[in-house]
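As you look at this complex, bear in mind that one protein chain is not there, while each of the others sits in place.
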Amino acid sequence: METEENSIRALKCEQSVLSRADGSVMFSQGNTVVMASVYGPLEAKIQKELSDRMYIELNYKPKTGMPGVAERGKEKLIKTTCNHIILTNLHPRTAVCITVQEMQDGGTLLAASINAVCLALLDSGLPLQCLVAAVTCLVDKKDRIILDPCISTVKEGYKAMFTFAFDSQKYNLILSHCEGQVPYQLFQKAMVLCQKASHVIFDFYRQAVLRKFSNELL
Amino acid sequence: MATDHKTLQPLEFYKTFLDRKSRPDGRKLLEFRKMTLNAGSIGTADGSAIVKCGNTTVICGIKAELAAPEREEPSKGFIIPNVTLPSLCSSQIKSGPPGETAQAATQFIAELVNNNIIMDLETLCIKVSKWAWVLHCDLLCINLDGSLLDACVMALVAALKNLKLPIVSYDEEMDKLISNPDEKMGFDTIKQPVTSTFSLFDNGILISDPTFEEEQLAAGLTSITMEGTSVTHMYKPGGCTLDEKQVKKLIQQSELKTKEVARLIEEACSSSIAER
Amino acid sequence: MSGNELLSDQGLRIDGRKPNELRRIRCSLGIFSQADGSAYLEQGNTKVLAAVYGPHEIRGSKSKALHDKAFVNCQYSTATFSMGERKRRPRGDRKSTEMSTHLEETFAAAIRTELYPRSQIDIFVEVLQADGGNYTACVNAAMMALVDAGVPLKDTVVSCTASLVKDVPLVDVNHVERSGGSPELVVSILPHSGEIVYMSLTQRFHIDHLSKVLDTAIKGCKDIGAILNEIMKGHLTKLDTSLQAS
């Protein structure tokens, strides 16, 4: 069961695209395009204020229509991931407002929005404990694991689709979200594959930051 | 004095228990709470079940209706789950529009149902692109004491097994549905996924089937849904990290619970009340 | 559903009860860990849950705070699977808000609210299966939950319905009898002092019958009160050993 396509699609990102946001990024992974913006730390509303740490508010905006229950599910996933990677106890009684806007659905929306939020946080200069990289992989009908599937392979139908996110220190699992049913060994194999693929994304982060500061230093 | 310590310094109070590998309610770290299941207890619902995992109690009531299937999937019926947390179930839940926990739980159950894990939606279709069954599964949590997803999935599966629908046939020329009320269609052959929730502490300790306080104090939460030996869903919404060893340990632990619950559901559907 | 089906000539009702016979009552207390007080009540096929939180700090708008007594906040909601066909909005519709205000007025009269100034007592009621007499089952369940929560009450509150078919008063009306167009008198009383706290009548009947139907309803309330007291005492004797020690 070799995996023919084991590379991550082309990654492109442009940071500080929004002038008024503290951190913002337009991120694209293959033809999935997501925009993320970070406003904060700002003054929290009275009832939302936490006395010992920063309150994180996250809104996920779909391309068309109003955010529904599915978007609320995604919001909770990304929000608890941010709660882990941002050092929230350094800014008690404040709030940060993170917005994720879907621009184009190329199949792996959840992974792309997590990577976009991580880049936006990098751009905003908030204190982070570690970085996070999310990878999606798909097990098609013939039990082949396809990494970072594009929308056409997803539309063909699949047995299962996994999204894993790893931290940059020990590459441990931070977030996992799966659809579909698959035997345990295949699940384990998919996770290990995604873990290796997350290195590609961490290197991309390093280059993005390098590119950003290089033209500023010139 | 213990109750003061618990309210003033909840985390330290709990850590003293964790160091001795036990928990305030006397359970070991990876031990599940007592589960009770009672199928078919609501007369007005087509299928119903009440599940009690420890103190967390969820009632699932299914009402069936008829509707035309969608154009893109003309041969599929619908299962519409809806998890409601009334303010009756815990002091933290305010009355008003559903909060984040309720919507996240509804989304979790919707994903489980939509990709044919529990049952094939084609069986709900009566006449392709004309008539299909719509099952409104309402999951009502009446006491929230942690690991809500475990109780919801078990209640939904038990209620679906308990569901009885009249057999309906489509009459071509009269363009009408004929149903003979005495014959009932059961759904005993559906697959039975089982969810087990664990909460993770930053010093690497994993505990299973957390209560409401344990969920608040924990650094992370994960729910693994399995069916037999295959993994259906590993839902880990962020929180502290897990390495492969820990993931393997969690999956073995939830395999144990899967057998336990499968037997419980079998017992419940034969007699009406079962306990472990 | 004409009269003679509701009441056969031998004087039996549809479900085989005699006109002055109550439906079977089953009740259990202290069934939830999260609530301060909770109760589950079955009256015939009507199944109701009640939970009490409080007295705690005023939540939401501060305008509701009463400086000298507690503010009683009730919420009545029916489960979507509790009726024949699926109910779209379990809480927001007019009938639920009306029921909630009636519950609030009933219990504001019964609870000794002057002991807890500027605080709030929440009573939540959920109807799991509705077979007529929903309001009465809710009042009885909420009262048992308040007793379980240890909230001081001036007196217990008991509620019962009564109807009139072929000049024969029926007590504890179920859904079939109510939807048959026969009148329904709902009464809530404080049994020891005999005061009527809440009374409502749907449909019409002649004024001469009023006293007859009202007496049946009040007698029904007193019988239900006696049954609930026994259940309360049974529950307390179970806890008695711990009471002896304290």
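Letters A, B and C mark the chains as written, and numbering starts fresh at 1 in each.
Convention: a contact is a pair of C-beta atoms (placed from the backbone, for glycine too) under 8 Å apart; a residue touches a chain by one contact, two chains touch by 3 or more.
The rule we apply is simple: contacts and distances are computed from a predicted model.
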Which name from "S1 motif domain-containing protein", "Cell division control protein 45-like protein", "Exosome complex component CSL4" or "DNA replication complex GINS protein PSF1" does UniProt give the chain that's left off?
-> "Exosome complex component CSL4"
Whole complex considered, the hidden chain contacts A, B, C
Residue in contact with the excluded chain [from C:G92, C:P117 or C:G181] = C:P117
Of the residues C:I123, C:L190 or C:V213, which one touches the chain left out of the display?
-> C:L190
From the listed residues C:L153, C:V168, C:L201 or C:L214, report the one that touches the chain absent from this view.
-> C:L153
For subunit C, enumerate the residues touching the unshown chain of the complex.
-> 36-37, 53-58, 62, 65, 67, 112, 115-119, 147-156, 190-193, 229, 232-233, 236-237, 239-240, 242-244, 246
Positions on subunit B where the hidden chain makes contact = 3-4, 6-9, 91
Since one chain has been left out of the picture, which residues of subunit A touch it in the full complex?
-> 49, 51-52, 92-93
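Simple rule for what comes next: only the chains that are shown with their structure count from here on.
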Which chain has its C-alpha centroid at the greatest distance from the C-alpha centroid of subunit A?
-> C
Ranking chain pairs by contacts puts first A-B
Distance from the mean Cα position of subunit B to that of subunit A, given in whole angstrom = 27
Would you kindly tell me how far, in whole Å, the mean C-alpha position of subunit C lies from that of subunit B?
-> 32
Where the centres are mean C-alpha positions, what is the separation of subunit A from subunit C, in Å?
-> 52
What does subunit C use to touch subunit B in their complex?
-> 31-35, 45, 47, 49, 51, 53, 56, 59-60, 75, 77, 79-86, 90-91, 122, 124-126, 128-130
In the complex of these two chains, what residues of subunit A are touching subunit B?
-> 69-70, 72-73, 75-84, 165, 167, 170, 172-184, 187-188, 191-192
Within their complex, state which residues of subunit B touch subunit A.
-> 100, 103-104, 106-108, 110-111, 115, 117, 193, 219-220, 222, 227, 229-244, 247-248, 251
